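Okay, so here's the structure we're looking at.
Excluded from the complex is one protein chain; the other protein chains are retained at their positions.
Each chain carries a letter (A, B and C) given by its place in the written order, and its residues are counted from 1.
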Amino acid sequence: MIETVLDYASWASILGGLFFMVVGTIGVLRLPDVFTRLHAAGMTDTMGAGLLILGMSFQTVVGIMHGETSYWSVLIRLVFVYAFLMFTSPISTHALARAAIVSGLEPWTNDHEDDA
Amino acid sequence: MLRAVGLGAILLTFWLLLSGHYTPLLIGFGVGSTALVVFLSMRMDVIDHEGVPIHISTRLLLYIPWIMKEIVVANIAVAKVILDPRLPISPRLVTFHGSPKTDLGRVVYANSITLTPGTITIGVSGQEYLIHALSAADLDSNEQDEMDARCTQVAEG
Amino acid sequence: MDDLVVLRVGTKILIPFILLFALYVQFHGDYGPGGGFQAGVIFAAAYVLYALVFGIGNALRVMPAKVVYACGAVGVMIFVGTGFVTMGLGGVFLDYNVLAHEPSHGQHYGIIAVELGVLVTVFGVMVAIFYAFAGRRRLDP
Partner (left out) sequence: MIEFVDVALLVLLAITGVTIIRLRNLFAAVMMAGIYSLLSAALFVVMDAVDVAFTEAAVGAGISTVLMLGTLALVGHQEKKPRRPAIVPLFVVLVTGGILVYGTSQMPPFGHADNPIHQHVAPYYLEESEHDIEIPNVVTSVLSSYRGYDTMGETAVVFTAMVGVLLLLARGPLPRRVLLGGEWRTVRPGTTREELRAEAAHALDADGSDGDGSGGTTPGSPGSEDIVGEQGGKHG
């Protein structure tokens, strides 16, 4: 019973992660300049990869319930990967944005008449 | 010195969690590797209150659930903006004043801002943060104040 | 404009873990993917990251160029030396069976020794090439 629930949750999570990956990619293509694109790219890092890893963790939990003790190490590694991602993603985004602004790139702006 | 021992303990735990093979030979290699890495880190001078922030670790762990919630909320907001056919963005550069005073607190705050999509920290200079925001809605001052307060609390107790 | 605090603190926290991960890859090459080449490159990458963020001057202070050049040579010597040790123990060149009473244990020790040689060489060579290119112009942040 609980395994079925976990399995469904895992697939829902993986599909959600894929959704955010695709939306992030669309954002990279649609948005006008490097700074705004970094917002979209950050989305694939935080939410897309995060949900994918969550889904995979559910799968390993299902495996552990079936008695596959070797899945523990997979679960630990997934947690490490996520922690690494959460730690490095903002730093690399910051470094990229900083490099862009230091090299003299002007952020794109629109005439914001809709909201001030 | 205490921090070096702390770093060694953390690294050895990291090794044992990754390894999964608990033979005397491999545990011995783990101990040796940890010693080598701690030695190199001391030579590189990366062991200090910034490099090994064990004093804030519990508060940082307590901070994680809140920042996760913020990440989810911000992601959904940005996804809506991207999928909107009109693409309602109004990017702008703004300067914030943040209250964390220590370097560690400034890093936690800057990274929290970058982690929530919609805002990116471009530069940190003293207590001034140069932020690039995707639209005005991402600059909700209540939320930023709360994040500011929480980050200060994480880093400075 | 800014004082690079994010990069500095982030790198400080990250470097010990990357170094340890490289050694993990080195010593678990028997059980999963990994080995001397990969570990040497990851170790060198951590070191290059340090040099990029803290400046080549600091990197040279941690590990002078001569030490790095020596690493490149010492690794090959470890590898070849293992071969000579096996010859001294009555086997042929790089025949690890003679390294212990049980042939399979001897194989295990021999593999660990030569992989260590590969690690040291690859690390030394990568950092030496980095020094050679980056040391000629200032790379300080």
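Operating definition for what follows: a residue touches a chain if its C-beta (ideal position, glycine included) is under 8 Å from a C-beta of that chain, and two chains touch if they have at least 3 such contacts.
Just so you know, these numbers come straight off a predicted model, no measurement behind them.
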Practice item. Go through subunit C and note every residue touching the omitted chain. Key: 1, 3, 25, 29-35, 37-38, 41-42, 44-45, 48, 52, 54-58, 60-61, 65, 69, 72-73, 75-76, 79-80, 83, 94, 96, 103-104, 107-108, 110-111, 114-115, 117-118, 121-122, 124-126, 128-141
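The rule is simple: only the chains that are shown with their structure count from here on.
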Review point. Does the chain-touch network form a line, ring, star, complete graph or other?
Key: complete
Check your understanding: If you tally the C-beta contacts, which comes out ahead, A-C or A-B?
Key -> A-B
Review point. Cα centroid separation between subunit A and subunit C, in whole Å?
Key: 32
Revision key, fill the gap. Chain-centre distance (mean CA atoms) for subunit A and subunit B, in whole Å, is 16
Exercise for review: Would you pick out the residues of subunit C that each touch at least 2 other chains?
Suggested key: 1-2, 6, 10, 13
Study note, to complete from the structure: Flagged in subunit A as touching 2+ other chains are 90-91, 94, 98
Study note, to complete from the structure: In the complex, subunit B touches subunit C at residues 7, 11, 14-15, 18-19, 21, 26, 29-30, 33-34, 36-38, 40-41, 43-46, 48, 50-53, 103-104, 106-107, 110-111, 121, 123-126, 130
Practice item. Write out the stretch or stretches of subunit A touching subunit B in their complex. Key: 20, 23-24, 26-27, 30-31, 33, 35-36, 38-40, 42-43, 46-47, 50, 70, 73, 76-77, 80, 86, 89-91, 93-94, 97-98, 101, 107-110, 112, 114-116
Check your understanding: Which positions of subunit A touch subunit C when the two form their complex?
Key -> 87-88, 90-91, 94-95, 98, 102
